[in-house]
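Let's turn to chain A:
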Amino acid sequence: MTPDVATPFPLLSLLLWLPLGGTLLCLLLRHSSNLCRWISLLTTLTVLVVALGMAVSSIGGSGWLFYEDAAWIEPFGIRYTLGMDGISLLLVLLTALLQVAAILISWRQKQRPALFYALVLVMETGIIGVFLSLDLILFYLFWELMLIPMFFLIGVWGHENRVYAAVKFFFFTLAGSLFLLLAIIWLYLLHGGQTGDYSFALDALRQTVLTPGQEMILYIGFMLAFIVKVPLFPFHTWLPDAHTEAPPAGSVDLAGLLLKTGVYGMIRFAFPLFPAAAQKSLPFLAILALVGIFYAAWIAYVQTDMKRVIAYSSVAHLGFVILGLAAWNQLAWEGSLLLMINHGITTGGLFVMIAMIQDRSGTRELGKLGGLWTVFPNLSAFFLLFCLSSLGLPGLANFAGEILVLLGAFKADPLWGGMAVAGVVFSAAYMLRVVQSALWGESKKLARNDDLAVREWLILVPLAALVVLLGVYPAPVLEFLREPVSLLLETGGMP
Partner candidate 1 sequence: MIVPLEHVLYLSAILFLLGLGCVLARRNLIMILIGVEIMLNAVGLTLVGASAFWQQIDGQIMVVFLMAMTSAEVSISLAMVVYLNRRKGTVDVRAFDELRG
Partner candidate 2 sequence: MTLSDLHALLPQLILALGATGILMVGAWWPSRAPWVLTGVALSFCAAISAGIVLPTVTEVGGMFGVTPYARFFTILWSILTGLTLLLSLRYAKVHRFAGAEYTALVLFAGAGMSLLSAASSLVGLFLGLETFTLVLYILIAFNRGEAIGAEAGLKYLVMGAVATGFLAFGIALIYASSGSFHLPEAMHGLQIDGQMRPLGLLGWAMLLVAIGFKVSLVPFHLWTPDVYQGAPAPVTGLLATGAKGAMFAALIPLFAALGTLTLELNAVLAALAMLSMVGGTLAALPQRNLKRMLAYSSVVHMGYLLLGLMSGGPDGQRAVIFYLIVYGIATLGAFGVITSFAQADGEPQDYETFRGLGYRHPRRCSALSAFLLSLAGIPPLAGFFGKFGIFHAALKSNHHLLALVGILAALVSVSYYLRPIIVLFMQERPAQRLRPGCTHEFAVLTVCFSLVLYLGLYPGPLLELISQILPSP
């Protein structure tokens, strides 16, 4: 079933294994940290350029933009299948962009730099792999591959109780994904039993005929892994701890990308494989999302650590995304995917800013900060811009996604849409509290008071430009999303 676009040069594999090459180089040359720094930056930049090239070349394309398929493990029928459509293209672009920001923000990493850059690059392979793979076991392999580097990033380069946060992060995600493994194997056996050919290909497994009972159990098995990763309401407590303890690059990856893999997993695997069970579970998902939006927004209001506020704000924003998915119409889905990408950029920017503020003021505690505007006007301006985008000011990134989600959700069920809109007020409450205690008021004693360095400008200007551009003119992104989303909604994914 390889569609027409048989790419001569395996671009997807290049995209996938380039970061791993960078990792090996970093590990080999680990004694000269400067060299490693440049290698990792070069790798992430090349990945970004390749991704941009692929995006430009596939404007207006339809079906699988890029597709690769090769045998991997015959005895079990596992194949090395990679496929990229509109959604995964955008998410890969987001990954590439945020990885460059992550490397740049940890440019002056003094504690074991080579190992740090190597782990960040392995993370990139894992994330891109999740967004591209179409074979369930390959997907699962990359799903878990993301776990180890993040565990070490938090555990080794974290702050005070980093070990607790790292173990908690590892356990929450692993618990979910082990049930995913069982569900995958059981589905594979059912499919094999019915059709005789044992394979893990996504479109093959979509043909299995399941009794409602089996379908619901398998659906729960799949969703458990994704709900923990998204973090939906009851399973979100790992995120704030992981964020507070993670180093800047780790936080950017965690907030910007890892949360998206959960949502991507839902729309690519869980919903298409078990459409009936998905329909039955939508109200439940919507309720959890709504509770998540309010619950996280309320907690964010009383947090003292800046990173925890942003972490809880991510839980609230992802609540919006899930609400959009639960509304199950084209408008809401395009809105939630757009919001997912915009949230990645905004929150990535926010965490980069927090890292810069921490470098300069030595603390993330809201109580000890203040009056940054007088000392760093440029830095504070950017921080204000990202905060405004995060609280959903129209004309900036998050609003575009949020309004589409709200419109779609309101069309699906006025009660949901109406209540979700209230979430916007609470998000303003906690974001403005952060801005208030950080930027305004009298400025306190500061470690450094030089405003933005050139490197920092390099990170912030593209992100800020994107935040404004995606808010004012999101049409190109929506264009990429249109066809895959409509396919996912009706037939449950590509042929």
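Candidates were picked such that all candidates are chains of the complex that A comes from, given by their letters.
Following the convention adopted for this analysis, a contact is a pair of C-beta atoms (placed from the backbone, for glycine too) under 8 Å apart; a residue touches a chain by one contact, two chains touch by 3 or more; residues count from 1.
For clarity, every value in this text was computed on a predicted model and none was experimentally measured.
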Neighbour of chain A by the touch rule, complex-wide, chosen among 1 or 2: 2
Of all residues in chain A, those that touch candidate 2 in their complex: 71-76, 112, 137, 140-141, 143-145, 147-148, 151-152, 155-156, 162-163, 166-167, 170-171, 174-175, 178-179, 181-182, 185-186, 188-189
